[in-house]
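Below you will find the structure I want to go over with you.
Removed from the display is one protein chain of the complex; every other protein chain stays in position.
The chains carry the letters A and B, assigned in the order they are written, with residues numbered from 1 in each.
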Amino acid sequence: MDGLTYESIDNTVLATLSPPRRSYWITVMLLFAGVLIGASCWLYQILVGIGVGGQNNPVHWGTYLINFVFWVGIAHSGTLISAILHLFRAGWRNPIARAAETMTVFAVCTAGLFPFIHLGRVWMVYYMLPIPNQRTLWPNFQSPLMFDVVAISTYLTVSSLFWYTGMLPDLAIVRDRTVGVRKKIFSILALGWTGEYEQWRHYTRGYLFFAALATPLVISVHSVVSWDFALSVIPGWHTTIFAPYFVAGAIHSGLAMVLTLMIPLRKIFHYEQIITMHVLESVAKTIVFTGLIVGFAYATEIFMAWYSHSTVEMESFWWRAFGDYSLEYWIMVICNTTIPLLLLFKKIRTTIATLFIISLLVNVGMWYERFVIIIGSVAHDFLPHAWGLYSPTGIEFGIMIGSFCLFFFLFVLFVKHMPSVSMTEVKETLHEGETHAG
Amino acid sequence: MAIRPLPIAKYSTLTLNQKWFVLMGISAVFFMLMIVSGHAERAWQAYLINFLFFSAIAQGALLFSTLMHTVKAQWSRPIARIADAFAAFFPLSMILFFFLFFGYSHVFPWLGEDLHGKEIWLNLPFLFFRDMIGMGILYGCGMAYLYYRLYFRLKTRPSTQALASLLQAHWRRHPPDEDAFNRRQTRWAILYMLAFALVLSLLGYDLVMAADPHWFSTLFGAYSFVKAIYIGFGALIMVCAAMHLHPDLPVAFQENQFHDLGKLFFAFCLVWADFFYAQFVVIWYGNIPEETVYIIERTMRWPWGGLAWLIFIICFIGPFLILINRDIKTRPKAMIAICGAVLAGIWLEHYLLLGPAFHGHHMPFFWAEAMLAPGFLGLLGWAICGYFYQFPERLPLISGKER
Partner (left out) sequence: MPADQASIMGIFKHEDQTAAAIKALRQRADWTVARVHSPLPSHAIETALAPPKSKVGWFTLAGGITGFFTGFLFAAFTATRWSLMVSGKPVVALVPFFIVGFEFTILFAVFGNVLGLISQARLPRFGPRPHYDDRFSGNRFGVLAQCRPTQTKQLIQFFQDRGAETTGAESQPREV
């Protein structure tokens, strides 16, 4: 971070909030068009029925669940970066913390849509609310799906509060450097933050507690999502390793998405001095680590499938690798475990293009991992006569496109209207560097 | 071998090394007595439990050093040098593992059972060799890491002791490329951590999980190595605190270092409990008899269930509630007590996991295991003291500056 001063940090970031070029609005329009495609597909599904999707016997959980788990997973590494790395005092997290938290909030929002989409008859969602309905039925809190409701809503609430609290000092910076309507809006948003010591004193304490609470939350939320599957008895699903395996996988895909977002952002907004190569390298090294954990989990499951000598278990894992969905399986294995190992080579880690491509491949691999787990187990479980296949329909693809577009749409809107780098935290890193040198 | 006393004031007629030998002697005598009096089974089972426990401590403690080195943490540098000492137990651990196989008929309940095809994995020669090789690889990586590390250590703090002189002479004759040594140190640190995950999982599957050969849990391997990290860190805190408190040792740590160590220990308390719960909830909820039989016996039926609750309180509920407080973590005496209790709890947990496989529904009081524990503790303590004898450590209290 040579050559950075508090002023240059502020100027660089505030420059990104200037009125956007035409290309920006075109991007926004295109993404919005994608969102509309998704919305219209969903509307069609609501009017016609859940049968327009490919789910049926035996595979009753399809791309809606895959996307749900995918987006919740992406959300997790945002919290890893902003909360867990804050606890570890890893300075390299500071330049990307804001964008990562934003990614978390929008990813959870996107993920949260999928239980509704998967319901079919969306108006029945009130069954999940903790109020007795007209049959005096309460939700059954022993169900993992109810754990999900509690966990995901907690995660959304906590992430949003954490995100907003983290932004307060930066909103004050924008307020102090703008005029007119924008000044009024940011004055309200900044809640009267004046950087007084009395405010900082409580703020740093509160932020520390946010981080300390968000950490077990991250681990518990994706464990709860994994238990949607593990608490069943289906081979390939009922296995104790799921909780840490899913958490590691979530962080793996989320970090890859961080790179996918940061690399273009850095280029377009001229953040090269702030989001340095060192930051991207650190993310890449962490991806190697999470990739190894995911690989370890794959190997353990395969070994244990053999060790258990359970016919069903062995058949399930054999079929995954060599059956009807073997292509998806091998995409998963190669993209998640083998390709990240390339990041062990410094040349590859420090070349932007390869870093970007690898991040895309990891995301593809992690999407297919959820495919292999969700579809692969249900399609081929206990009784051979009940085996069946699944392929997503056009409506499902439409909704999936809509969800991806929604995520990027929200993110693109955010980065042009709010500070996408936490100026305050970058100043803190600068500050640490000075005090250590001095 | 000449046993020179460590530079500590003699507060008893025995030097520290002699105390370790006394402990070893007590256990050795008891072991012999048990074998000749027809309790060979208890003797070897107790040997296995203690071997697993103390080896895990050493393996987990060295992980602290390799982990902190890999992530380039600065706050932990002095503590990592203490953690290195635990690697001195590695050769002893290998020898102990070798000797374990003389008791093979008592520690492997699956011997002679019909395993429906699992025999190609669970047979004595294959198990012995793969575990020996695995431990060899793990310990080899650890020692290689230590070799490169000692170069830098002895450079700033030369030693006159035998092993140290040997190394220093070797490096004087062949002056190494420091950058290469640094890179190799990092490489071996990473390899150690990889081997740690794989080998401790393997040992967990082979020596503990296989005791119930028809039961399995995919998370068991990871659970084993998380346990090792938990107790390794706990033992490390105890050693650091003991050295800090000792009036004659020139070793002292900062308050914030104890605080950070305490926080890390607290974190692993939660991780251990989480890995335990992740197994428990999946098996409980699925309610599949071939899986639940294991946890029902160990957590829901008296007497093993009572022991399980005791362990849960000592190793999770207690430390969780106590360590939330900031000040406790900065008091060395308190941390010795808390970490000591946790270590005792996890020692009991080793007994809990293997006990029903060896003894069935009846829980014999763990007198045999408790009588052998001092011996293993003596070996570990002797190894650590031996390491510091060879590579003396000086950590005077200097506020702020990096030592």
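Quick note on the criterion: contacts are C-beta pairs under 8 Å (C-beta built on N, C-alpha and C of every residue); 3 or more make two chains touch, one makes a residue touch a chain.
This one's a predicted model, so the numbers in the text were calculated from it and none came from an experiment.
Residue A:139 is the one among A:20, A:58 or A:139 that touches the chain missing from this view. Annotation: of A:50, A:150 or A:389, A:150 touches the absent chain (contact as defined above). The hidden chain makes contact, of the residues A:89, A:201 or A:346, with A:201. Screening A:59, A:172, A:259 or A:297 against the full complex identifies A:172 as the residue touching the chain left out. Those residues of subunit B that touch the chain absent from the view are 277, 280-281, 284-285, 287. Taking the whole complex into account, subunit A touches the unshown chain at residues 5-7, 10, 130, 132, 136-142, 146-147, 150-151, 154, 157-158, 161-162, 165, 168-169, 172-173, 175-177, 187-188, 191-206, 209-210, 213, 216-217, 220, 224, 227, 424, 427-428, 431, 435.
One rule holds for everything that comes next: only the chains that are shown with their structure count from here on.
Subunit B meets subunit A in the complex at residues 71, 116-118, 121, 194, 197-198, 201, 205, 216-222, 270, 274-275, 278-279, 281-283, 285-286, 288.
Across the complex, subunit B is touched by residues 90, 144, 216, 219, 223, 227, 230-233, 238-244, 292, 296, 300-301, 304, 307-309 of subunit A.
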